[in-house]
Each structure stands twice: as C-alpha cells, then as structure tokens.
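Here's the structure we're looking at; comments come further down.
Only a single protein chain was left out; the remaining protein chains are all shown in position.
Up next is chain A:
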C-alpha cells in the first residue's frame, strides 16, 4: 500500500519544445483515467499502445490527440504507484486540454516535485537523492509562489480580492444566520443573501471573462507594435512575420491604419498588430489612424514600444505616455546596428536592443514573447500559475452555483453554506488561508452578537 491516496497529473515535457508532449499520471485512479481517455482500450502493462486520446466532457466523445499510452502498475513504476504516461503530439493547447480532462476524471495537478516526493516515500529513490528532492520542493514551491505573485499583478489581483471579499461577506451572513438563530440575524430568509448571491455571480463571471490567459493559449496573445513614426515598427512586424506585409518606406506615416499579422512561435499563435506612428498630426486620416492605434494599445496583451536607438531621447515623452501600460510594455531599442548598442542586450526584463531591418536580435525577441506568454521554464511557469488561478476560479464558480441551487430550489441554507465554504477553499489557493476563526471574527465585528 502506498502513502498517498489521491492521483496526481502533470505535463512532463518542457512547454513548447520538440514534437512530443508527455503527460504523467500517478496514483490509484491512473487505470480508470486510462480507460476513459483511451475509450476503454485495454493496456498491457509496460507496453506502448497507439491510441486516440479522448475527451468525454458534455457527454460527447471527442479525440483531442493521438499517441502512445503506457501503463506501469505499482509498485514497479517510477513513483511506486500505478503510473500512466500519455505521449501525444503535444502542442501546448492540446496538452492543456488533455490535462484538464484528466483532472476532470479525478486527478489533481501535481505540486512541484510531487512525483519525486512520492517516489521517495515509496522507496523508489534512495536516501542519497532525498536531499535533492527536499531542495526541489523548496525551490520549486518558491518559484511557484513567485509566479503566482506575478500572475496576480494588476487588475486581476484587484478583481480576485474584491471577489473574495464579497464571498466572505456573503458567508458571514449565511454562517451568522446558522450559528446565531436567536440573534435577530436571520439573513437566509430575507433578501440579503439572495442579493449577495446575485452580485457574486455577476462578479465571478466578469472576472472569468477578463482572466483570459486560458483563452490566450487557444486564441493567441495580441501584441501591439507602437512607436513614433519611422521608428521601425513595420520593419519589426515584417521581421517577426518573415515576409513583407507592411509597406515599409522611409517616409514617416506610411502605416496609417493598423496592420495585423498572425505568426506562430513554437506552435503558439501570436497576433501582431502594427499601428500608426504616434505623433501630433493635422492630417485627418492620420489622426484616425492614431486614434485606432491607441485603441489597439489599450486592448493588447503586450506592447512592443519601438524606439529609434539612434535618437533615444525622442521617445522620452512617449515612455511617459505609456506609463499606465507599464505592466505589459517592452521597450524595443531598434536600429541597434546603427547606434552601436549591443544586440540582444537589455538593461532589464522590459527592454531589448535589436535591428529589425538587419534581422539581428529577432530570436531574442521571440524568446521574450514566449516568456511573456508564460510559456517558458518547464512545468511551472507564470502561465501555469495563471492557469491554476483560473482553475480555482472555475471550481469556485461550480460550488457557488450548486450552493445557489441548494438555497433557491431546496431552501437548504446549510448546504448553501457548505458550497460557499468549498468555493472559498478553492479561492484560498489564490489568496491564502481563511480559517473558520477568521470568519467568526468577521461576524462578531459586524453583528452585535451575544446574550
């Protein structure tokens, strides 16, 4: 018998590299999951089987990918538990969908270092390697924490916190009504809770609509190229796209409208939008182009602000104008071949020297864009951090909706309370622990309770 009773899963290959993506699953449900994913194809232990990988959500069976499936029954496996390995063709989108399906079937995403931890606990790794595992858990969880913090920057964080506050507020009413029925605080039977439920529903849906990182993978990130006229924006678009799609001349203001190009970086779609040069203009057509440019800049997931490095001071006022967008801004010091800046070097994470025309430093830019998509660094990138946050929000939403049904249909206040508790548990993976005593504290400071 092994130490753990739950089943974990993770993508085992570095994101976006190579032609094969591997998902590894370990725990007692591995075989059940194999059955579902392979649509009941039986697996001979330790043999590779070619099969489609199916998703069966919404009562529809759909093949997500195809590849090899291997099953290693415990204890003769890497972790000592039943292990299933799925090797697919593995674009990041497909791998994520497959992982999500596996989690729907009863696995949970593995914590950093957890496969190794299990291997060690089940005597599959010797003592000498134990130190390394402790280090791995330590550093990986630290990295995960950092990524979580980065995922929680800006507007997303504000909205999540507001949501949690609203949920706590609602729970306060529900729990007070349950624990203090003699205190004239019976909110379950008046409109307070009903209204709270409606507000929470709205906030949660808004938040999920805005938290588009999940969609980012499937639909691609939008990158706006902005800058002064003739800084080299269109050249940059062409350099990224690898062909002439924007009209490039030496005449300032050539791009009067926005130009779009979809490029692929390691299989990830990226929508690059070239915008009109930003300057004061009396030309009505150009003014309209600039207005649209700002629109695109506001909506973009990432902005590449192109600066002519032969005249760096020209962009000072522009940098100031972009201050509100700092979180998603990368300054591109273009024409580095002319100004003599070291190609590819950058003073910080948010700046890069290159030459669009000479095609120098473009690879660095691609890497940088992958970074921005949270697409780098193996299994625990900022992308996965955001993905976890969104999964937590989705789980919170499920419980929240079930809770509302319990109250509205069954008049079961105690089951609403239970669902709201689970909902908050899900969110606590984003915002930290919230103990029953914290909740009681809220109740006692809001209602005058006590006979």
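Criterion: a contact is a pair of C-beta atoms (placed from the backbone, for glycine too) under 8 Å apart; a residue touches a chain by one contact, two chains touch by 3 or more; residues count from 1.
Please note the rule applied: contacts and distances are computed from a predicted model.
Name of the non-displayed chain as stated in its UniProt record, restricted to "GDP-mannose 4,6-dehydratase", "tRNA uridine 5-carboxymethylaminomethyl modification enzyme MnmG", "Cation acetate symporter" or "Sarcosine oxidase subunit alpha": "tRNA uridine 5-carboxymethylaminomethyl modification enzyme MnmG".
Note on the undisplayed chain: of the listed residues A:5, A:39, A:262 or A:295, the one touching it is A:5. Of the listed residues A:135, A:283, A:298 or A:363, the one in contact with the hidden chain in the full complex is A:135. Residue A:121 is the one among A:48, A:121 or A:319 that touches the chain missing from this view. For the chain left out of this panel, the touching residue among A:49, A:89, A:111 or A:357 is A:111.
The missing chain lies against chain A, touching residues 1-6, 111-114, 117, 120-121, 127, 130-131, 133-135, 137-138, 141, 175, 177-184, 188, 409-415, 417-418, 421, 433, 435-437, 439-441, 444-445, 448-451.
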